[in-house]
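Missing here is one protein chain; the remaining ones are kept as they sit in the complex.
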Amino acid sequence: MTKYDFVGKDVPRVDADVKVTGEAMFTTDVKLPNMLWGRMLRSPLPHAKILNIDTSKAERLNGVKAVITGEETPFVFGVSHMDQTPLQTEKVRYVGDPVAAVAAVNLDTALEALDLIQVDYEPLPAVFDPEEAMKEGAPIIHEGVERNIAANPRYNIGDVEKAFQNADHVFEDCLETQRVAHVCPEPHNCVAVWDQSGKLTFYYCSQMPSVTRVQLSKALGIPESKIRVITNNVGGGFGSRATSKFPMDFAAIVLARKAGRPVRIEYTRDEEFIYSTFRHKFIMTVKTGIKNDGTITGRHITNVCDNGAYSDYGPVVTNVGGAMQGTLYRFMDYRYDGYTVYTNLPYGGAMRGIGNPQVHYAGETQLNMIADRLGMDPLELRLKNVVRTGDETASGAILKSCGLAECLEEAADKIGWKEKRANPVPNRGLGIACGVHFTGVRLSPGIDADFAGATLTVNDDGSVNLATSCVDIGSGSSTALTQIAAEVLGIEIEKINTIFGDTETCPMGWGSRASRNTAIGGMAVQKAAEDARKQILKAAGEKLEVHPDDLDIRNSTVFVKSAPGKSLDVADVVRFNRYRKDGQAVMAKSHWDAPSQLADPVTGRGNFSMAFSFGAKAIEVEVDPGTGRIKVLNVAASQDLGKAINPLGAIGQIEGAVHMGLGFAMSEEIVLDDTGRMKNNYLLDYRVLTPLDMPPVSPILVETDDRAGAFGAKGVGEMATIGTPDALVSAVAGATGLFITDLPITPEKVLMGLKRKESK
Amino acid sequence: MPIQSYFQERWGQAMKRKIRLTVNNETYDLEVENRRTLLEVIREDLHLLGTKQMCNMGECGSCTVLMDGQAVNSCITLAVEAHGKKIETIEGVARDGKLDPIQEAFVAKGAVQCGYCSPGMIMTAKDLLAKNPQPTEKEVKTAIAGNLCRCTGYVRIVDAILTAADTMKE
Partner (left out) sequence: MKEFELHEPVSIEDASRLLAKFGGRGRILAGGTDLLLELKRGQLNLAAVISLKEIKGLNKIRFTRKEGLRIGAMVTWSQLLESKPVSRNYPLLAKAAEKMGSMQIRNVATLAGNLAHASPAANGPIPLLVYEATCVIQGPNGRRVIPVEKIFGGVQKNTLRRSEILTEILVPLPPAGTRGTYYKFGLRQAMDLAVVGVGTLVKTKNGVFDEVRIALGAVAPKPFRVKKAERLLKGKKIEDRLIRDAGETAVIESAPITDIRASMEYRIELIKELIYRAINESLP
């Protein structure tokens, strides 16, 4: 076991000091001189032609500096399908679809101006259910998109029908998951400002500022060199600020140009719930063939993704769920039919796990139901079928490291699986589920890249400036990257200044999504640090007149391995290197592409991620049969994360993910009325669990030997979100004898389910 | 016409009220409209940006400040209500460049992830520990129930507050 100075230690977050004093700047704190307040006018109708927009009264209002409509925002954008424009000109497709925007001297005036804009609509028939939307004769939401199917990601591997024939039992079950919101603490907001040279500076809470720049450049038709994106600290992302662009972004940019002043647009909390995307609702059918000995012979999953009005991440989300179900168990006959379907509703997007948690929920819950039906132990059933190290899975993933079985055993052990199941207590139950997620991913057809960048300079005094493409959205990436740099360079953490977020000073990368920062961002940092280390050792070797191979660096001291007394401060080496004839700086750069492959366009199979994280959740509950209230007694959350660069950080991520997972399972739901307006877009009735609702959580870090990512690290944040509702539903079934699968499982659903069972 | 002029015409009143706010032991003489919230005045007039706005409806606690030692949601407190009261914001917690024990514990115990809820959380913790220096875990959870965190699941935050309580005991 290698002993490290910094990697693997509970180093306190490098940004915590400024966050606990309130000094840390977020995009909501950006104030520029002469800044105006922007607001968007949103459609009150779910599907309608725009006949006329009259902004004249709004323009005349004292204090209004610019008013725009879709005529001034003819930009096309999207994530994989470019099907969206910021402000609509032809028709609106959901309640909330923006049609105009104003910028005024204060928010009151902007709101007053919106009331003065007159829009004439001609309502069109609307469709709110994806299965209805796919039928012949349904209203078409986007021209030319037949049956409203935006995407149809499919996997057809092996022969699933044969697998069903070979099975002793074939089960088919329908399972759905509900829409849930990210609830990012910092609302979506941006400030746009142009200068005389035609340069746009765009302050935005982005998870990937360099990608934001590329997208803006493409959409606006101006060179990237004329766009500067600045991201400060980000108050949570969870996928809502990844590749998605928002009408608000373009509205602010165009208003700023028209007004000649900076424009801020900021979502109110009720907008943030529903217009910043959310986890898609999936309607799934799972068909599984299984032998009497517990071997799963094959699986066929159909998934109808209720996308909402614009595709955004929908196609990717639908695809990911499919790919991952071919990466968990050893069956090689697998079919997935995914449909990303337009509906006249607000649209979903990427949310922590991007489609994986939902499809896992269906697969794992069905597996628990099957175990129940066949009288099998759900843990044993899984251990019999899970993928293992060295496997090439149905989806084509090659598992260089896989701690899935160990995760299951650890979680089960922690919860007391065997003893408690042998000695059942009335009204108590146990549930278990497992999952897999990727570390960075190549699942967007045609985009054969998954990279991160880092640039590193060692200063005259031996301190380090490290610029990364990874944005720390709260996950602790800056800290982990600093630890990696410190470890490689032999320079202390406090001396390293890690920055991100400014496209003028930081390298390009896919940013913070797909759980890639530590492993992939870390490799870019590691490579840059290795390069810088070589430069230091070379210069030190010259000064000390030894071969660089005889040197090592620790605590900012370069020393001769065989004669540690012979040493130099890193600072001295840097200065020696720089201040001489033909001197050199110690500067390094790295652009690191993860060794993953795009899927084969014909089979759909591929080793689409460089490493896979695995995990298991085991939950014990007690149900009150008189009220239906579920008391979660314990959650054991085990995770194979390769190497824990910062164990306390990983534990914090897992605990937060369990909180989100329990909310998904028990209390959170976006409730829409019959036109798609969100009814509960306020925190009283969109129930994020409070500290008093949180059960004891036992995170278990499982380390495996992976060689792909920095120091063997694999992704954490998304895998940790998988499996909680699956295990919870199963635990409630253990306690009540009822599989209540309609998420969120509220006390009402439990009690009414029990009453119905009683009356039979 | 803008709202302000409309009101002036209808009610014929001078719309701004003079108030004196004492924030972090500094005195500010301000003229504010009655409808301005304390959160707005703190952020926009006093330029103290540490106090955050997350929901603006008194449901999330990120705007928590201490008013005469009591944690309040500044987004549903009128600025004029704060006249004559002692206000403390997150900026006033660290003294002479040194973090206070609650802040230190938050840093050391992994209680800070994105950091957006941290100022409000810390102010709430200050009220709790001033009134109840040795709280139980349940009492800590009850005290911070009005502070929403989406990153941590609250586990490390509760740990940090209990740690701070122990430190402050010595």
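Each chain carries a letter (A and B) given by its place in the written order, and its residues are counted from 1.
Operating definition for what follows: contacts are C-beta pairs under 8 Å (C-beta built on N, C-alpha and C of every residue); 3 or more make two chains touch, one makes a residue touch a chain.
Note that the structure is predicted; figures quoted are calculated from it, not measured.
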- Query: At which residues does chain A meet the chain that is not included here?
  - Reply: 626-628, 667, 671, 679-680, 683-685, 687, 689-693, 746-748, 751-752, 755
- By the contact definition given up top, give the residues of chain B that touch the hidden chain. 3-4, 7, 11, 13, 15, 17, 33-35, 37, 56-59, 61, 64, 67, 70-73, 76-78, 80-81, 124, 127-128, 131, 142-147
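The criterion applied here is as follows: only the chains that are shown with their structure count from here on.
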- chain A contacts chain B in the complex at 10, 12-13, 15-17, 19-26, 28-29, 31, 61-63, 108-109, 112, 182-187, 233-236, 238, 268-269, 473-476, 648-649, 651-653, 655-660, 682-684, 688, 690-692, 694, 697
- Note on the structure: Listed in rising order, chain B residues that touch chain A in their complex are 1-3, 47-57, 59-60, 62, 89-91, 93-94, 99, 103, 106-108, 110, 112-119, 122, 138, 140-142, 144-145, 148-158
